[in-house]
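Just one protein chain is left out here, and the rest sit where they should.
Labels for the chains are A, B and C, by order of writing; each one numbers its residues from 1.
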Amino acid sequence: MISFNCDYMEGAHPLILERLAQINTQKISGYGLDEYCMRAKEKIRAACRRPQADVQFLVGGTQTNTIAIDAMLRHNEGVIAATSGHINVHEAGAIEACGHKVMAVPATLGKIDIDALENLLAASTAEFDAVGWEHYVVPRAVYASFPTEYGTLYTLEELRRLRSICDRYHLYLYVDGARMGYGLAAAEDVDLPQLAQLADVFYLGGTKMGALFGEAVVVCNPNISLSRGLIKQRGALLAKGWLLGVQFDILMTDGLYWELGRNAVRQAMKMRKTLVAKGWASYIDSPTNQQFFVIPNESVNRLKTQVGFDIIEAADANHTVVRLCTSWATTSAQIEELIDAIG
Amino acid sequence: MISFNCDYMEGAHPLILERLAQINTQKISGYGLDEYCMRAKEKIRAACRRPQADVQFLVGGTQTNTIAIDAMLRHNEGVIAATSGHINVHEAGAIEACGHKVMAVPATLGKIDIDALENLLAASTAEFDAVGWEHYVVPRAVYASFPTEYGTLYTLEELRRLRSICDRYHLYLYVDGARMGYGLAAAEDVDLPQLAQLADVFYLGGTKMGALFGEAVVVCNPNISLSRGLIKQRGALLAKGWLLGVQFDILMTDGLYWELGRNAVRQAMKMRKTLVAKGWASYIDSPTNQQFFVIPNESVNRLKTQVGFDIIEAADANHTVVRLCTSWATTSAQIEELIDAIG
Amino acid sequence: MISFNCDYMEGAHPLILERLAQINTQKISGYGLDEYCMRAKEKIRAACRRPQADVQFLVGGTQTNTIAIDAMLRHNEGVIAATSGHINVHEAGAIEACGHKVMAVPATLGKIDIDALENLLAASTAEFDAVGWEHYVVPRAVYASFPTEYGTLYTLEELRRLRSICDRYHLYLYVDGARMGYGLAAAEDVDLPQLAQLADVFYLGGTKMGALFGEAVVVCNPNISLSRGLIKQRGALLAKGWLLGVQFDILMTDGLYWELGRNAVRQAMKMRKTLVAKGWASYIDSPTNQQFFVIPNESVNRLKTQVGFDIIEAADANHTVVRLCTSWATTSAQIEELIDAIG
Partner (left out) sequence: MISFNCDYMEGAHPLILERLAQINTQKISGYGLDEYCMRAKEKIRAACRRPQADVQFLVGGTQTNTIAIDAMLRHNEGVIAATSGHINVHEAGAIEACGHKVMAVPATLGKIDIDALENLLAASTAEFDAVGWEHYVVPRAVYASFPTEYGTLYTLEELRRLRSICDRYHLYLYVDGARMGYGLAAAEDVDLPQLAQLADVFYLGGTKMGALFGEAVVVCNPNISLSRGLIKQRGALLAKGWLLGVQFDILMTDGLYWELGRNAVRQAMKMRKTLVAKGWASYIDSPTNQQFFVIPNESVNRLKTQVGFDIIEAADANHTVVRLCTSWATTSAQIEELIDAIG
């Protein structure tokens, strides 16, 4: 059965497995201090046009969000996120386990409602001034995902507005890039150097983008220290750190990361076209690899015998919201099979 | 100038200062293991009709909420509170600093919207079942304040509904009783034994109720261990713990605690009557010692030269929401002075 | 029965109780922003000759140590203490509960063995350089108590050596002054301004020095932020903060704090003379208010029917190490009674 449940069901791009096999018996020094990591970091810095950025490789998304955000906050400081933000919903309270509040603001289609954010900051600053800042969690960072958990994208203008609000209120801007390759492949007006210029810290996801696992955190703001000691203390300093370096070295070579992103988006658009043609309503207009549709229940029941996908929630008595994802590995043949199944 | 800003501006009931002076040179053993503490605990257990309850004395409200809630939670468990709940807004992220998420639910007049709570729990349980509980913060306790931060009170029926929801979803019910004496003095159908039967843990506030400082936590559910080791570790085990025992011993003798509560409520009702007679709108119908009114700005400006009170927020261009509090120490003369000032 | 078990068994100096009674019905604003606190802070800064120092009032010793040390450390940084240091032994892991390791170094008579400290730092720095700092807890502060848990005192030269080591290894020097008044009363060559010049942060204890409770933290190093937000978050921002201000205001007026210290030391020296004259061996040569002696078991058994004191440990089959403490409140009559009891 073909499956479109999520974008981390396959292994790794064949070039990665090939390279791992090639160097399997090489003896490589540990903890990410090897030449593969050095080379991959250099390529990432170049792609971002941030020659001074600090790049660190971590294993997974929750780990990355937690460590990066913890590096930015102190004591009674918190991080603002959309109510639907991954750190607010799906990370089992990892940020709170580091001692920090996630301050939820309203979201539209997964994106922070920027007007609401601005109003909240103005109101809370006034309240803090009146009552005393020491009674409150003081916001110190904004978490935004690109693309969001619903596949949507901030426009360049929206990112610039976020940046400007962050500057005004002394907040760091952190961008969760678990699916960054899909986001930038679909973005109309944002590219990596722009994003790297606007964010204080962000990451390029590997797990969902052709690696077995791994995320590359890019610390653009030199005032933020995402130290190796913090990484180690959180159990996130991989002994064979070169596994991460090797993977990102390959992904960052000859534009592979971006090509993988484009493939997923291309296949998603084909999928989307079919679903729309079938007369099913798009739940959210996502330009990226995650597609959300509202499908009649009988169609859901028939389809799920042939195709894997995720049930999100009941839309009404007769319809269900579902998610179908493509990935870097999705083939045209798989999309054809889906089209046939939809009928 | 008379002041109605809050209910913790005075020292202590004279009987307390008198007793402290009497025993000042007695040598009393430390850390709350003295006879004053023993006696006060016994009186509290008797007043609650919970002879088996564990009673612990702590110094302040944020400390008490934090330690009590931390005692109830484990790893990725969280506590539900009204959006306006003290732990969600005014405690500088103390719960999060212990590693736990405060899960905000909508509130009406300071009280948890019980329907919203029920819907949230039903929905999130379904979502957790579908996606996997390990990805979420699992609610494990409900925080309710009695009276609330807006002076309002849950009815007995509402408390019973909360209890029943807690039972259904395996949640502890924790009641913040910083102003418990004012709440029970005003409550129409809730008394202390009922509250002690419904809550797993609650506290009887002293700081705002005639003590110099101090809160008495009552742990009714024997499965919850609010250990002295936890208290010590959090810097909350007072060396001269007998200071707390002496104060609660006096407050719990001859119904003093309840009399102090009734005084504040009586004076608040006189104040309320005057404000209403003046034609000012009540912002919230509070039966307890905190009164919230919407007052024309020119009246605010005039009044504040004679009377201390708290500005809450602008109601509209011409009106302001203010808070006036009575306390255990408020005298009829002070209320007369306020009435004169209002004119 | 007279008692010499510890130095926090009495209430407060009568002047404090008197003042509290005087202002009991005054309405004073909360959270330590009142004039009493302001005045007390000013007096402390003057006594320390540190006009720029930040002074904060907290409730108890463990709370103070924990918050002050947490303010100095980040992520994988730790604090060095003598094996017998209070934070290493008697605070229920409060520092660890904030996420930081207490790094124990050998101690002699309660004092850090400075040679051992120096060797440890040299060796560990070399090891960290070789293996990588990220694998270790990096020492960032030294905790020293003055006087120590055994009543002993660092000399000025020893404090200077500690300071110089701290400078060399980029460590903060934190001095636990729970009994500072007794220490400075007994010190041959250290005074408060000197101590305030050498330490980055220290505190003047009140609980054991004539206050009902309370400790005054003095932050001399402006790079350390012991913020009110941190204090609040840890449940340590007293609602009636003026209780602390009033007490320290009195203690810091007309040299009362120092006079109380001298009284305890004077009485302790009388006690000591008697014990020595009796032929009992001093366990530790303490010049301060805590005296440790090795006493024949039969004498222990006889004495304890008349006098309260603490059993520390068995010295050998026939002798016991005991502790007898004087305090700010110890009277000559009590010492006479002790002398009679010793016989």
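As a working rule, a contact is a pair of C-beta atoms (placed from the backbone, for glycine too) under 8 Å apart; a residue touches a chain by one contact, two chains touch by 3 or more.
Bear in mind the structure is a predicted one, so any value in this text is a computation, not a measurement.
Engineer: For a quick check of understanding: of A:Arg140, A:Arg179 or A:Lys232, which residue touches the chain that isn't displayed?
Structural biologist: A:Lys232
Engineer: For the chain left off this view, which of C:Ala40, C:Val55, C:Ile69 or C:Val102 is in contact with it?
Structural biologist: Once the missing chain is taken into account, the touching residue is C:Val102.
Engineer: Looking at A:Ile44, A:Ala97 or A:Leu226, which residue reaches the missing chain?
Structural biologist: A:Ala97
Engineer: Can you say which of C:Arg19, C:Arg39, C:His135 or C:Arg163 touches the chain missing from this structure?
Structural biologist: Checking each option in C:Arg19, C:Arg39, C:His135 or C:Arg163, the one touching the absent chain turns out to be C:His135.
Engineer: Using the document's contact rule, name the residues of chain A that touch the chain not shown here.
Structural biologist: 2-3, 5-6, 8-12, 14, 17, 20-21, 23-30, 59-64, 66-67, 91-94, 97, 207-208, 212-213, 229, 232-240, 243, 308, 329
Engineer: In the full complex, which bits of chain C touch the chain not displayed? Write them out.
Structural biologist: Touching the missing chain: residues 75-76, 78, 89-93, 96-102, 104, 130-131, 134-137, 311.
Engineer: Which chain B residues would touch the chain omitted from the figure, given the whole complex?
Structural biologist: Looking at chain B, the ones touching the missing chain are residues 31, 33, 70, 75-76, 99, 132-136, 138, 227-233, 237.
Heads up, the rule we're going with is that only the chains that are shown with their structure count from here on.
Engineer: Is the contact between copies chain A and chain C built from the same residues on both sides or from different ones, judged by whether over half of the numbers are shared?
Structural biologist: Because over half of the interface numbers appear in both copies, chain C and chain A meet with the same residues.
Engineer: Measuring between Cα centroids, what's the chain most distant from chain B?
Structural biologist: If we average the C-alpha coordinates per chain, A ends up farthest from chain B.
Engineer: Report the inter-chain centroid distance for chain B and chain C in whole angstrom, where each centroid is the mean of the CA atoms.
Structural biologist: Chain B and chain C have C-alpha centres separated by 34 Å.
Engineer: Distance from the CA centroid of chain A to that of chain B, rounded to the nearest Å?
Structural biologist: 42
Engineer: Could you tell me the distance, in whole angstrom, between the mean C-alpha positions of chain A and chain C?
Structural biologist: Each chain's C-alpha centroid was found; their separation is 50 Å.
Engineer: Which residues of chain A are in contact with two or more other chains?
Structural biologist: Residues 75-76, 99, 134-136 of chain A touch two or more partner chains.
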